[in-house]
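Structure in structure tokens, see below.
In this view, the complex is presented without one of its protein chains, the others remaining in place.
Our next item is chain A:
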Amino acid sequence: MAPFLAAILAPMVCRLAGRLSGWVLAGVPAAIFAYLLGLAPAIIPGNTVAVGLDWVPEQGINLSFFVDGLSLVFALTISGVGALIVLYAASYLAGHAHRGRFLGFMLAFMGAMLGLVLSDSLLCLFVFWELTSITSFLLIGFDHTRQAARRGAIQALVITNIGGMFLLAGSVLVHQIAGFWELSALRATGDLMRDHALYGLVLLCFVGAAFTKSAQFPLHFWLPNAMEAPTPVSAFLHSATMVQAGVYLLARMTPVLGGTESWGLILVSFGSVTLIWGALGALKQTDLKQILAQTTIASLGLLVVLIGLGSEAAIAGMVVYFVAHAFYKAGLFMVAGAIDHETGTRDITALGGLADKMPVTFIGAALAALSMIGLPLTVGYFAKEEMYLGLMSGDAASLLVLAILVAGNAMLAAIALIVMIRPFLGPVVPTPRSAHEAPLPMLVGPIVLGGAGIVAGVLPDWLGHDVLVPAASAILGTAVESHLTLALDVTSLLLWLSALTWVLGILVYRQADTIRKLMRRLDGAIGWTADTVFDAAMFGLIRFSGAMTRFLHNGRLEVYLVTVFLALGVALFGPMLAWGGLDWIMPNADLGNWSARLAWPQMQPYEWGVVVLAIAGLLALLMAPTRLIAILSMGVQGAALALIFLLFGAPDLAFTQLMVEVLSVVILTFVMSRLRLSDRDPRPFEDWARDGTLAIVCGAGVSLLLMLVLNGTLNTRLSDLFTATSVPIAHGHNIVNVILVDYRGFDTLGEISVVMGAGMAILALLRRRKPAVPLAAEPPAKPARRRRARKVAP
């Protein structure tokens, strides 16, 4: 949990360490990276390392974490790229007033992401999943003074949170079916999920969750809008984190849910559309960041296709492609940020000839782009080879997918060429700021990641054995062999497919401008996008809630009260009628028994006196000529009730009741004078009849319910427990109080907070100096009394 700690400390570190803060804070992810690397030798043979922490042990919910090949690859990528990005971001935002806060968000985001990929429990995973949504919301909306940034942040939050709900629902379903939350145990359940009647629903939930997070078509539109975030965020979000969470989830669920026809069909079809759509979208853009964002969508589509295919080679391709993508995408984003930072523009049509002025940046860009194209000696090459290998079976379906992949990869290659060549080569174009090399911390990232792409590319044995095999085995649940090799086999069809991809890529590159114009015209012809649909939906929602509020919150206290009491009446009588609770009192019952049922209780004369007092108070209230007298008579009636409590052995209740009565008389009197009501309360007969009927219905309902309750046998299990344990455990003889402050102290804590909140609300109402419209202000006694009444209840 070091990232969260670091996140809290980040602003302070920034103030203390100044220019060095990036190096200091980057140490945290770097240390995590080193720690995970230390675990690697233990995990690579196929083992897992697990740690756990009890959370809600009664429910079997634990904060458990485990590391297997899959988590390891993801976690290493997150922490490794994370370290470079923190370093980069500290420099990118140098001099920014909120740099510390930003780095804090960044580290928290990284922590959430690490937690996500390391979680064993599905619930735990869900919590971290939502945490990434929230932290990314903060990051995307970091520049919160800009409307576009706020919109992008809200959009990302809404879309990914819908996915979060899917995930929660899916997790609960899985728990219902399997009986436990742990992913590590779920892996061993075999076909349990696939054969279950609810499989379709579970699949839908998980796929829905993954698709929102990983921006699959048609839910992809939030990702480009998330580009409003500062560039380091984009670099991190797109390469190793957030959007990969969906991919991770799908990969993680493959042993449990994968391999079925519907799984393959959904993933491959949606992934394919996303791949092509994203690639075309990227060709349409001229803004470097937007181009890269669209290629991320394409890459995510590609990853989903590969998971959907599910064959050994496809999964191997997915793992390698994930690594390759993390390397080059983070690198390219950092390059884009550096260009923006040093020249003042990101538009590729306004850039050119930067290679001389920013040579190191150019090298970084070139390394990343070569990997993206998938040339030999880069990790991207193996990724491409593996994915093609998975589709060599030759039947029609896989040929179609193969064609889509080749086309998608070709377009990605073309885009890589654009990103690598347009800004750096060719004639020099003047830029808003005179271009010069970016500072060192901003160069480390692209170079290291680009270099890593090459290193991984020339060490296929290491890549295959230490990265691919453990991760792919973890996804598939069976041992996978690595067959990555550097040797180029001219007779292999694979090489020719790669070559085809490159050739196509160059062709697309040459025609990029034409394609862009074409795409733009097409866009204009369609006129709407998923983005505008989202806006329409959001505005519709706001209008709808506005209408609902106006309907429900019409500002007339009378209507509120009538509604509340009407609901109370229905709630009282509804169940009694539905389940025959009133049978014993129905007129068709034996009339002879009435007297027996309504036998007058044996009461002492003074007890009768109290009852008479209560009834007298009630009658006085009903007939009171003025408001003041009505309030006072209510007090009399209440006091009589308190007396009844006292006589029947509930001094606590009596005491409280008395105090409440006194206070409510006082407060009601104050309210009456405050509202400047007239002494009398003339009301039209309809009102009078309506309120009277309601009162009688509710009163009768409560009485009947009480009689019904008394008819049944009381379950004394709880009260026996409290009586027996009150003195030995809580050292108190007053059980009511013991329950309030000890057994159910947490409830009480919540309730006093509510009392205080209600109090503040009332004060706020009262302090609105201008006298409110009569009846619009709620009588302040109400909330306080209701809380009080509940307090006594336990």
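We adopt the following convention: a residue touches a chain if its C-beta (ideal position, glycine included) is under 8 Å from a C-beta of that chain, and two chains touch if they have at least 3 such contacts; residues count from 1.
Operating definition for what follows: contacts and distances are computed from a predicted model.
For the chain of the complex excluded from view, the name given in UniProt is "Monovalent cation/H+ antiporter subunit B" [choices: "Sugar ABC transporter permease", "Monovalent cation/H+ antiporter subunit B", "Aspartyl/glutamyl-tRNA(Asn/Gln) amidotransferase subunit B" or "Activator of (R)-2-hydroxyglutaryl-CoA dehydratase"].
Per the touch definition above, the residue from A:Val611, A:Val662 or A:Leu694 contacting the chain not shown is A:Val662. Panel shows chain A; residues 651-652, 655-656, 659-660, 662-663, 666-667, 670-671, 673-674, 676, 730-734, 736-738, 740-742, 745-746, 748-749, 752-753, 755-756, 758-760, 762-763, 766-767, 780, 784, 788, 791 of it touch the chain omitted from the view.
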